[in-house]
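A single structure is presented below for examination.
The other protein chains are all here in position, but one chain of the complex has been omitted.
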Amino acid sequence: MNSNHTLRDSILWGLGFALMIAALAMVFVYVPTEKHGGIVQRIFYFHVPVAWVAFLAFFVTFISSVLYLWKRAIKWDAVACASAEIGVIFTTLVLITGPIWAKPAWGIWWTWDARLTTSLVLWLIYVVYLLVRSLAADPARGARYGAVIGIVGFIDVPIVFLTVNLWRTQHPTTIIFEGGLTTTMLITLLVCIAAFTVLYVILVIRSAGLKTMEAEVRRLRIMKAE
Amino acid sequence: MNKEIPASSNRAVEARGLEKTYGEQYALRGIDLTVDRGGCLVVFGPNGAGKTTLLKILSTLVKPSAGSVWLDGIDIREKPSQIRRKISLVSHQTFLYDNLTVFENLKFYGKMYDVADLDKRIREVISWVRLESRLHDRAGTLSHGLQQRASIARAVLHNPSILFLDEPDIGLDPHASKITGDIIDGAGSDKRTVVMTTHNLERGLELADSIVILDRGKVVYEASRSELSGEDFRKIYDRYTVTGG
Partner (left out) sequence: MNRAFLKIITVFWKDMLTELRTREIIISVLVFALLVLVIFSFAFSIATDMTETVAPGILWVALTFGGVIGLNRIFAVEKENACLEGLMLCPVDRAVIYWGKMAGGFTFMLAVAVVVTPVFLALFNLPIFLPRLALVIVLALVGFASVGTLFSALAVNTRARDIMLPILFLPVVVPVIVSAVKATGPVLVGGPWGDMLTWLQIMIAFDIIYLVVATLVFEFVVEE
């Protein structure tokens, strides 16, 4: 068992490291400065992958929550929680990098467009997810409640996005991003997405593994307490 | 935990390998017990031994962390609604709504349990517990002792074949105590199976067919009534319970 994990971990770390270096190189050296956005526009190559990973993280939480309620195996709860934590961190980054990019680029901090609004609502839902877990009377209940919120919250995401989208298309105010991507930009973006996805996978495996071990320690401690 | 063969239906209550943990603490460890049809099992133990948790698990209110429970031969995980029809719990919580009258409370539970001839049945159980005069008073206006009586009426309304009683002697006047005793003995219907927890060693022994002593979540002593005599039991109890009392 150990050797398999080490091999897998080595591959992931190696891959992640390589991709990150490539990403940094491409974002700061390879890809040319975009016409409209100037240098600040390069945040785009972090903002988009981070948003993608956040969404992926909450999707993983959703699936793990369903699996936990079904199978009641601790590892599914560990994955759900770990993924949600990472998701919240990444969503926070989205909400920070968004305005940092928007202000110099378009002169505004915030706009109620579909993507940004959905990110905000998502952030709120999963912060509450973490809060409920920490405020639950005991870990088993926290896991159960978390699973319910993980399911209910995720189902909401497409509905929120659709609704806000419909609302905003009726009143277009700011156009956030127009124009297509050149090939260099596209390749850079894809490399960044790959790099952040691998980072996410590494983080989730580590964190979920830790949580599972913590649960095991608790279980052993209980058994030992005669 | 080994997957058990289904219990024989001579046993009204059967538990194997019950465990319950709350966070870092275990409330119950490795509990096995059986109660035959019509029998009365009394569970003794000091405070915090896990008596209430045990009753809650047996009455399907709480899921065990491990182990299985069969009531009337049916695994409680399989047909919960069917089983709940046949059981009842009396605890220090009365399960009565303060702002509804005793009658309205009974009417509510009667409907939830599909009790036939509900009005007639309500009058019947109310006369058993001698609460006719307060039937149309709000439950919250009754004294604690009378509320307990009303709670007993609620518990036997649907004629359960298995009765779980959590320290039923607390807060009851001697009159109500007698009523409870009668109900346990099966006044007005076939003999019920009873699982009861209590602190009162004498009273418990009087009613018991078999007894079990719980301490810190484990069964530390078990015996049938015939094996025991009154004076010995106090000594046995003190010997087996570390916390004693």
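Each chain gets a letter, A and B, in the order it is written, and its residues are counted from 1.
In this section, a residue touches a chain if its C-beta (ideal position, glycine included) is under 8 Å from a C-beta of that chain, and two chains touch if they have at least 3 such contacts.
Every value quoted in this text rests on a predicted model; they were computed, and no experiment measured them.
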Contacting the left-out chain in the complete assembly, out of B:Tyr113, B:Trp128 or B:Tyr240: B:Tyr113
Touching residue (missing chain; options A:Met26, A:Ile74 or A:Ile125): A:Ile125
Absent-chain contact - pick from A:Leu69, A:Ile202 or A:Ala215: A:Leu69
Residue, one of A:Leu7, A:Ile39, A:Ala73 or A:Leu162, that touches the chain absent here: A:Leu162
Where the missing chain touches chain A, by residue: 69, 121, 124-125, 128, 131-132, 135-137, 141, 144-145, 147-149, 151-153, 155-156, 159-160, 162-164, 166-167
Residues belonging to chain B that touch the chain removed from view: 56, 59-63, 80-85, 87-89, 93-100, 104, 108-109, 111-114, 138, 154
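Here is the rule we go by: only the chains that are shown with their structure count from here on.
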Geometric centre distance via CA averages, chain B-chain A, whole Å: 50
Residues of chain B that touch chain A when the two form their complex: 21-26, 65
Interfacial residue positions of chain A with respect to chain B in the complex: 137-140, 218, 221-222, 225
